[in-house]
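Dumping the structure here so I can ask a few things about it.
All protein chains but one are shown at their positions in the complex.
Here is subunit A:
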């Protein structure tokens, strides 16, 4: 334990020296390169993260410390610190031997030993070459998942998982069940922040997932739509974490503006639960657009609004009634009664195979609006977007021949 403490102490003293000049210029260059070069106890070169390998190439850690420190603080290495550095190099040996062994837990020793051997000679080619490419990719993906070698952004968005697992699963529903037809894909912004605003419906918000997939599959750059969801979504186990992993986050102004500021394409359904849970008779009648927070967010971020009309989603679960006591009991905004649910039990949860059309309208620019938060401007913009979507819905519905055939 003392050895380790010394190593840590040495690193601490090394770290504080540089970057007093402060303001970030480029990525931080950790000066712990020497430490990172030590063999890792449980991972071979295959498992080395990219982020950890970079500092090695950054060169001699000492020169960094010297050139960067402009010295307001503990510039000269004190006797104590020098002592630590000395011990650091000496303590390299015991660490190495310690790192070579794998800590065994009772009962697993024999298996682990066998695996450890197979791991050591098989590590460089964890994915054997004889495999067909698609299978090799799947194995590589699985291997990265198992070892934790993937990255998520600050919202918890796991692009890898979304692309490899969730999107293919949803694509079956998208292609075969709802046979989604996409119009106006040329209106999708190529890059930069933008806000997609769509109608919300369907009792269960499948339209959000389908819209995200429609954007991803029809955008030349495979853009991900970052949807803003209600807090209820993040309260529900499994669904909540799945929502975060697929890039959703809470519908609040700080998250919306943060995403837009990062240049993301953000999707929002301002009708909220009033839209998803509306009665079947109210289908395609846009509900109130919340407090219009999306409009102020777009104005503040200075991004265009892409109106989007989803036709077909409003008939997947025709909601005819609402069992309010049950909803209250379960803490849900409503407990739907459809022709098949709860009558047929779980079977009633199968959505009707309606034919969907998702249309992206011409982007509405917010350039003319003052960004100092004039509420009237936000209301006007809200109404303008709402009107645009309602018009698109009516036009699309007029051309529709049948609910199931399109």
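Points to keep in mind about this one:
Criterion: contacts are C-beta pairs under 8 Å (C-beta built on N, C-alpha and C of every residue); 3 or more make two chains touch, one makes a residue touch a chain; residues count from 1.
To be clear about the criterion, contacts and distances are computed from a predicted model.
You can't see one chain of this complex, but its UniProt record names it "NAD-dependent epimerase/dehydratase family protein", from the set "Fe-S oxidoreductase", "NAD-dependent epimerase/dehydratase family protein", "Amino acid ABC transporter substrate-binding protein" or "Succinate dehydrogenase iron-sulfur subunit".
Across A:132, A:220 or A:325, the single residue that touches the chain missing here is A:132. By the touch definition given at the top, subunit A reaches the unshown chain through residues 2, 4-5, 7-9, 11-13, 15-16, 18-24, 28-32, 35, 38, 40-44, 46-47, 49, 51-52, 72-74, 76, 78-81, 84, 98-99, 101-105, 108, 111-112, 114-116, 118-119, 122-123, 126-128, 130-132, 135, 138-139, 142-148, 150-156, 158, 231-241, 244-245, 249-250, 252, 254-255, 258.
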